[in-house]
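One chain of protein is taken out of this complex; the other chains stay put.
Letters A and B mark the chains as written, and numbering starts fresh at 1 in each.
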Amino acid sequence: MRVAELPQITADILMRLRARAPRVHCVTNAVAQNFTANVLLAAGAIPSMTLSPDEIGAFVARADALLINLGTFDAERRDSVAAALEVATEARTPWVLDPVFIDRSEQRSAYARTLVGQKPSAIRLNAAEFAALSGLEADDAALTRYALDTLAVVALTGNLDRVTDGAQHAVVENGHPLMAKVTAMGCAASALSAAFLAVESNPFVASAAALLAFGVAGGIAGERATGPGSFTAAIIDALYALDDTALREKARVR
Amino acid sequence: MRVAELPQITADILMRLRARAPRVHCVTNAVAQNFTANVLLAAGAIPSMTLSPDEIGAFVARADALLINLGTFDAERRDSVAAALEVATEARTPWVLDPVFIDRSEQRSAYARTLVGQKPSAIRLNAAEFAALSGLEADDAALTRYALDTLAVVALTGNLDRVTDGAQHAVVENGHPLMAKVTAMGCAASALSAAFLAVESNPFVASAAALLAFGVAGGIAGERATGPGSFTAAIIDALYALDDTALREKARVR
Partner (left out) sequence: MRVAELPQITADILMRLRARAPRVHCVTNAVAQNFTANVLLAAGAIPSMTLSPDEIGAFVARADALLINLGTFDAERRDSVAAALEVATEARTPWVLDPVFIDRSEQRSAYARTLVGQKPSAIRLNAAEFAALSGLEADDAALTRYALDTLAVVALTGNLDRVTDGAQHAVVENGHPLMAKVTAMGCAASALSAAFLAVESNPFVASAAALLAFGVAGGIAGERATGPGSFTAAIIDALYALDDTALREKARVR
């Protein structure tokens, strides 16, 4: 993929999402569940959020992609992840790891490292979480090395979003400062990445495209919002309406 | 009830709700809890959402209606349902069953069938859930038969909403396509049905009126919203302001 083609590719993936309505099962934190479900619906996917270890296998078996987000992690979620990954691995279902707040808890950080060993398609995280996960400062060389070591796409979000599979690199400059003032924005970006993986087999392309879609939607929302409360609704409206024209006009990728 | 009277009856029930502020206890899924509480408050009811098996009996004993929603079902919710139904049955508190996603998990489907045996006042569900629950395709004859068999009002929502107690039938054509693009809309409709049951003793009337109120509010919201994000706030605003004039002008029931 040439990065210049990313806006059009992103529009194509969004069209596939809306046409196919893939199922995305989410093990995610209590704060993010509602917003994540609404972001997935706005993009065209069908979310499910059941956590019970007894039932999660049945949901993952019928899902097209899986999200594992470590926010508000607890015993039930840990058991659920084990059950979910067993099914996803067997079925080769793509999955995204979002190691929320692993910089706050050594126990969570150690657990995240074991999950990386179970071969996520992509890892979406911020700089502090990357440092806690890899032991490396989050510069381009470290991202490349970590992607090569883990065979996962690494998607680092912040003022800029940087995505790499070790061989290819993309930088997305879209987004808006209010995204840091609303909870679960990163969580929702990870869920959107899982939805993109459900309809796009190249995980680097899927991850970069998802962050571009979310960033462009965030930029549009930022123009309309009067603060973080109205921004929350506006980014969902913008994602729902996102099309190739907006993506081509507004994308800032390299 | 003649169906033509449903708009005025719905307005009357809403007035009673606002005057009496009944308590509605909800065992509901993690994704829906916040939106459900806000829908209930907008309609005039007082929601509570405690799940702990130790405490739920105390909450249900003081409640005027109960919702049991099977989304994100887990061990704690299962224990809670048992404790809640014991109190509700003893006190003859009306309750609504919402068998979310039972088409995805045979275990959940089997459990839902045992709950139907505990005599819900109404069951609110979609066509796939009805098929999983009853083994029948969701046509009018099957809804009638299932209502007669279970002695519950069956409220099937979708592009049209169909409500029956086996003897009486109502079809509500209100609503808006964006309702399918926001999570927990069906869950909230079930909760609203429970609130209506708290102040209207005829479960068929209460269920049909609740779906009409929610559908008309959804239609008004759809005229104002610019996407599913703004729709979420707009349907709550519309429900809060809903009156007999809007119900009479906009209701499409038969």
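Annotations for the structure displayed:
We adopt the following convention: contacts are C-beta pairs under 8 Å (C-beta built on N, C-alpha and C of every residue); 3 or more make two chains touch, one makes a residue touch a chain.
Keep in mind that this is a model prediction, so the values were computed, not measured.
The chain not shown here is touched by just one of B:Ile13, B:Met49 or B:Ala83, and that residue is B:Met49.
The missing chain, though absent from the display, is touched by one residue of A:Phe59, A:Phe73, A:Phe196 or A:Phe214; that residue is A:Phe73. The missing chain lies against chain B, touching residues 30, 33-34, 37-38, 41-42, 47-52, 54-55, 58-59, 62, 76, 232-238, 240-241. The omitted chain makes contact with chain A at the following residues, 29-32, 34-35, 71-75, 101, 104-108, 181-184, 225-230, 232-233.
As a convention for this text, only the chains that are shown with their structure count from here on.
For this pair, chain A with chain B, the centres built from the Cα atoms lie 33 Å apart.
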